[in-house]
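A protein chain is absent from this complex, but the other protein chains hold their places.
Presenting chain A:
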Amino acid sequence: MTDLPTDLTRATAADLADALARKTISSVEVTQAHLDRIAAVDGQVHSYLHVDTDGALAQARAVDERRRAGESLGALAGVPIAVKDVMTTKGVPTTCGSRILEGWIPPYDATVVTKLRESGLPILGKTNMDEFAMGSSTEHSAYGPSHNPWDLDRIPGGSGGGSSSVLASFQAPLATGTDTGGSIRQPAAVTATVGTKPTYGGVSRYGLVALASSLDQAGPCGRTVLDTALLHAVMGGHDPMDSTSIDAPVPPVVEAARAADVRGMKIGVVKELGGEGYQPGVRARFDESVALLEELGAEVVEVSCPNFEYALAAYYLILPSEASSNLAKFDAMRYGLRVLPEGVDAPSAEQVMAATRDAGFGDEVKRRIILGTYALSSGYYDAYYGSAQKVRALIAQDFDAAYSKVDVLVSPTAPTTAFRLGDKLEDPMAMYLNDIATIPANLAGVPGMSIPSGLADEDGLPAGIQILAPATKDERLYSVGAALEAALVDRWGGPILDRAPSLGGAAAAKGA
C-alpha cells in the first residue's frame, strides 16, 4: 500500500486504483482533480480537443455508486482516462484531428471505448492528434498542435501527441493510443512516458477511424509500465466486431509487469537501428539501458535485421495505398463536412465531393492520398505497391530469424529527442524519418513498447528505449520494461517526470 500524494494528479493509476478499492478516495474526487488540472494547464499544452466534464463526472458518480453497492469492479474502476480522438465515442465529438469531421458526434462507441465504460473508467475527453493519425508531431492536426510539457516550444510526438502530453502534464493518469507506424511509441519516447503497440489484432479496431487497416493497432499509454499493463488488460481481447482481432486471451501483461524479471532472457540489440542519424544523447541513454539489462541478469547479443533498411520506403507505399482507400468514405454524403464548389450551378455529387475533400483535408492527408492513388495505379502497381509488399515479407522474415535467436529485441525508440515545432513541417521526408525505428514492428505485426531511458546530455530532453517481442508474446515487453524501469528509477532517485517543468502556478494564472 502506497500513500497517495496530496495532489491526486501525481499518483499512478495503480495507486489510485488501490485507494479507490479501499474506498479512501472516490472516483469523483480523482476525476475532479484531473478536470481542475486540465483547466489550469491545458491552455498551454493543448492536449485535449474536447473535455467532457459532465460526462466524466457522471461516470465517476456511477462507479462510486456501484462500489458503494458492493459490486465487484474491474482493476481500474474509477480511474479517469483520456481517449485519442481517433476512437468513436457515442454522444461525444470525434474529429480524428480533421476539419472534415468537425463537430461529428458518433452514434456508437468503439469497442475499446465500450470496454473502458464497462470497466468504470471515466472518460475525461478526447486527445489531439495529427489529422487521421498522419504525422509525428501533432502539427498536422487541423486544430493546432499540442505542446511538449518538457519544453512548450517542442513537439510532443505524433500522431498521439495529445495522449503523450496529457500524461506528461498530469492531465490524466492513463490514455489510449493507436500506432500505425509509431504513433504510440514515438510520442511516449519524446515525453518520457510509456506506450505499447500490442500484437496486431490484440486490441479491437472496431470504431477506430481507419488509417491503414493492415498496420493500425490500438494500445495503452501510461506513465509507468504497470499502469500501462493494467490498461492493456482492459483494452485487449477478442472482438467479434473486428474480424482481424485475435481469438485468444490477452497475454499475461499485468503479471509480467509485476514480476519485472529479465533473468535468463536473451535480448537482441538491432544492429540496423541506432547508428547513423541517431542523436548521441539518445544513443548514450540507450547503451546505458542495455548495460543495466545485462546487470539485471539478461544476456545481450547483437542481432542483424538487414532488410529493415527498406522498411521506411515500404511503409510509405503501403500506408498511403491503404489510406487512399480507407479515406474514400469521406465523400460529403453521409456524415461530416459538405462544401459546395464555388461558381458551379447545381454541382454534381462528384464535384461536391472533390470540393469538400479539398476544404476538409489538410496538406499531409492530400499528399498521402495522392501518393497512394499513384502507387496503386495500373502501370506502377508492381514497381511500387507490389515491391513494398515483398519488402514487408522480408522484414517479417528478419523478425522470425531474430526471434529464433533471442526473446526480445531492443533499439532506441526514436532517433532524436523532441524537435522544435515548425522545424520539419515543410519537409515531409524529414518528418517521416522519426518513425524509422518503430515502423518495422507495424509491418510485421509484432508488439512493441517504449519506456523512458533518461534525458539526453546535449538538450536535457527525454529519450526512449523500444522493446520488441514476437507476435502474441506481449508479456515479454512488460517483463523487460518493468525490470528496466525499476532499475532506472532507482538510479534517477525517482520518476523521470518529476524533473519536467510543473506548468501550474504562475503560467496558469497568466492564462486565466
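In this text, a contact is a pair of C-beta atoms (placed from the backbone, for glycine too) under 8 Å apart; a residue touches a chain by one contact, two chains touch by 3 or more; residues count from 1.
Everything below uses one rule, namely that contacts and distances are computed from a predicted model.
This figure omits one chain of the complex; the name its UniProt record holds, of "LuxR family two component transcriptional regulator", "Aspartyl/glutamyl-tRNA(Asn/Gln) amidotransferase subunit C", "Phosphate ABC transporter ATP-binding protein, PhoT family" or "ATP phosphoribosyltransferase", is "Aspartyl/glutamyl-tRNA(Asn/Gln) amidotransferase subunit C". In the complete assembly, the contact with the undisplayed chain comes from A:N307, out of A:S27, A:Q59, A:Q279 or A:N307. Checked against the full complex, the candidates A:L152, A:A332, A:I465 or A:A500 give a single residue touching the omitted chain, namely A:A332.
The residue touching the chain not shown here, chosen from A:I184, A:A388, A:A402 or A:L477, is A:A388.
For chain A, the residues touching the absent chain in the complete assembly are 104-108, 200-201, 214, 240, 243-244, 246, 307, 310, 312-314, 316-317, 324, 328, 331-338, 341, 346-355, 357-358, 361, 363, 366-367, 369-371, 373-374, 377, 380, 383-384, 386-394, 396, 428-429, 443-446, 471.
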